[in-house]
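Missing here: one protein chain of the complex. Every other protein chain is in place.
Chain IDs A and B follow the sequence of writing; residue 1 opens each chain.
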Amino acid sequence: MQQPLTRRDVLKSGVGLLASASVLSLAACGGGSSTGASQGGQTIRVLIGYNSTYPKQQQQWFQSMTAQFKKQTGNTVVWQTYSSSNEEQTTLQTSIVSGTGPDIFDLGTTFVPTAQATGGFVTLTQSDWNEAGGESRFFKPQLTMSGSSPSQYIAIPFVMRPFVMVYNTELFQKAGITAPPTTWTEFVQDAQKMTDPAAGIYGTTMDPSDSYDPWKIWWTFAKQLGKDFISSDLKTAQLNTPEAVQAVQFWFDWATKFKIVDPNSMSWKAGDATKAFANGKAGMVIMVSTSIIPTLNNSAVAGKYAFAPLPNIPYGMTQRPPGGVPAESIISGDMLAIASYSKVKDQALQFIKFLTDVQNQIQYQKTFGDLPVNIQAANQLASQSSQIAAFVQAEQGADPTPFSGAWGALEVALAGVSSKLANQVATNTYSPANVKPLLDQANAQIQSQLH
Amino acid sequence: MSSTSTTISQSATSRPGPEKKHRNAQEILPPPLRIAVTAILAIFILIPIAYMILLSVTPDTEVGGEQLIPSHWAFDNYINMWTTVNLFQGLQNSLVVSGIASIIAVILAVAAAYVITRFTFRGRLTFLYSLIGLQTIPGVMLLLPLFVVFVSIQSALQIQLVGTYTAVIITYLTFALPFAIWLMVSYLGSIPIDLEEAALVDGATRIQALWRVIVPLALPGIVVAIVFSFLTGWNDVLFASVLTSPTTRTLAVQLQVFSAAQEGGALPLYGQLMGAAVVSALPVVILYMIFQRYLIGGLTAGGVKG
Partner (left out) sequence: MSTEPIPEVMSKVVARPHIRHRWRVMFHQRPLWLMWPSMFLLIVIIGIPFLIAFYISFLNLTQYTLRSWLHAPWAGLTNYITALTAGNVVGTSALASLGVSISFSVLTTLLITPIGVLAALTVNTQYRGRTIIRALYLVPYVIPTFVTALVWRMMFLNRTGLVDRFLAALHLANVNMYWLLGPNSFWAMVITDTWASWAFIYIMVLAGLQSISHDLYEAADMDGANAWQKFIHVVLPQLRHILGLSLLLSTLNHFNNFTLPFVMFGTPPPVQADVLPLNVYVSSFQLFNFGLGGAMSIITLIIMLIPGFLYIRTLRLGEVKV
């Protein structure tokens, strides 16, 4: 056959050239991760959560930390942010599976077990800890979430964020309540005193459609009753023990029996509960941390709120049953872990030491509100402010969640239970007897992940 | 088909009929009905949009609250949103990425559709069917494997893909292909072959025939394909979140920042989110308004007579 169309060949090669040229030029000049040109220095990539409450301050903090560290050591820091824990999880998964990605991961404390289960992070040796500033400078309780055992630590504490209760001082006054409740019985009574459905004001809030709060609340109740969600040898799931069932039932009693929450709150997430409080429609909200302060200061309840630790004696009792612990908060905050594939481990440790020294920790608290893990810094701040002292105290009474690789799955499973129960309450099909079957299902699912 | 229309048009033009008939013949809906439907649709569209704009100037604590009208106007949302994230850069990145991806996708789709509709080859139907199959694959399933593929190519060819424009453009372009190809197949299929034949007889090359005869007639289809391909990339969050770096972050991913609530009770930045959403919807609407005149025309522009 003839090949008459030379123009076609020209066109073909022209298109081919154009295509490859554009691909190459895009690859070359497409904006993107700098392959850091620091002379004589390494580049450390850090993955950290985006702070949408203080975005400008965070940008400034990034620049300031990078500049100072560069001056000190000649190494460059590149920051990468995630906007939600889902995004963090996805980034972690893609990094682990492909063996490339950020060098330092900022992980929430309850996410550390799952991260450790992947085996993708450096186990810290004694000399590693010394490079990072020494184990002794860190707030002891935080270290319980650093790894599955002291010889298997992978994460270094960065900031603390204990969970406490916030209450409306004005509503307290109106109802004649003089001090925040210390037992759950008092809590319910106080809430009932403040509830005024006609005015749309309720004693407290519930957010059963939230992805995180329900499990934390149930865990707190269960721990105070004496049982954890996973056995201490990490081999048995305990999501359907009588204590767990009681915990869940007690929480939903707030809506169905005691009626101390807004009946429309079954579809609420944490933000909706905050909004209700910020508009003066709720007397108390539990499971909040320092990140709520900027919101409240810009709202109708500015100047009319205060913090207190969570009550620590179960409902209907005068003291905790044997085995029960105060568990006023989960060990909570952020930790820094170094990926195994990282080629700049020593520089990363240097940077972590830099981030966790006294000055930077105090600076961080003043800018963002999260508490320091550096003991010296924490004590210094506690002596200056009673609000901070309250938070530090709460973290001292905090309890670690079981260090199991299935904990992430457990959170999701319990969120599912909460959503289903909320669904029932919303459609008036709820009964306390429905709790156990759902917990049995969750238990079976988590048990299959434990080994 | 062409012979029938020839006869009819001949008889039409041979009558000294009123020219008005040309304009009204195409009208299916009588004016009152048309106006009623348009009005209902407009209201249906505008209410949520008006609500969205209202939310963009409402303080975050009052969003979804008791009163519809906020206690004070939060116009500073429109100022703050540009600095909370680097919104301008996100806008640029999205425009570049979606723009390039959609244009390349449509060029490739027209080329492929041309072959499919004008020639036979083994596996033609299989190919078409497999395109539908590809449309059914849920994106979440491909996320990790695609990342692995990109990283493998990166290390094999020693080039940087992830984190540059390249990876996202290639991804969006490919995701838009199945639909674009089907659309162009459908559209090109309705363009009779006589016209190309005529052009080829006149000595044009196949490519010239494609470019000068078919493309102008297929413009409505091409415009639609560009719009949809553009939107494939514009609204995607999942793939952009892993394939972009902080400097190449697209608008869709940045919007996530506004909607994320901090653990421990801080509110999502609803007001800024709505404001940024208004900003993110504008470019596409403007582009569409510019290109929509190409959406009319095609065969009614007088290609098929005789």
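FYI, contacts are C-beta pairs under 8 Å (C-beta built on N, C-alpha and C of every residue); 3 or more make two chains touch, one makes a residue touch a chain.
Because the structure is predicted, anything quoted here is derived from the model rather than measured.
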Worksheet item: Residues of chain B in contact with the chain that isn't shown?
Response: 1, 5, 8-9, 12, 21-30, 34, 37-38, 41-42, 44-49, 51-52, 55, 63-66, 68, 108-109, 111-112, 114-121, 125, 128-129, 132-142, 144-146, 148-149, 170-171, 173-175, 177-179, 181-183, 185-193, 197, 200-201, 206, 220-221, 223-224, 227-228, 231, 234-235, 237-238, 251-252, 255-256, 259, 270, 273-274, 277, 280-281, 284-285, 288-289, 292, 295-300, 304-305
Worksheet item: Which parts of chain A are in contact with the chain that was left out?
Response: 1-5, 8, 12, 19, 86, 89-90, 93, 96-97, 114, 117-120, 209-211, 263-264, 266-267, 269, 405, 408-409, 412-413, 415-417, 419-420, 422-423, 426-427, 438, 441-442, 444-445, 449
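Quick note on the criterion: only the chains that are shown with their structure count from here on.
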Worksheet item: Across the complex, what residues on chain A touch chain B?
Response: 5, 7-8, 11, 23-24, 26-27, 30-33, 35, 50-53, 55-56, 78-85, 87, 90-91, 93-94, 97-100, 108, 161, 163, 166, 200, 212, 269-275, 278-279, 285, 287-292, 294-295, 298-300
Practice prompt. Can you check the complex and tell me which residues of chain B touch chain A?
Written response: 59-66, 83-85, 93, 143-144, 147-148, 151, 159-166, 169, 205-207, 238, 241-242, 245-248, 253, 256-258, 260-269
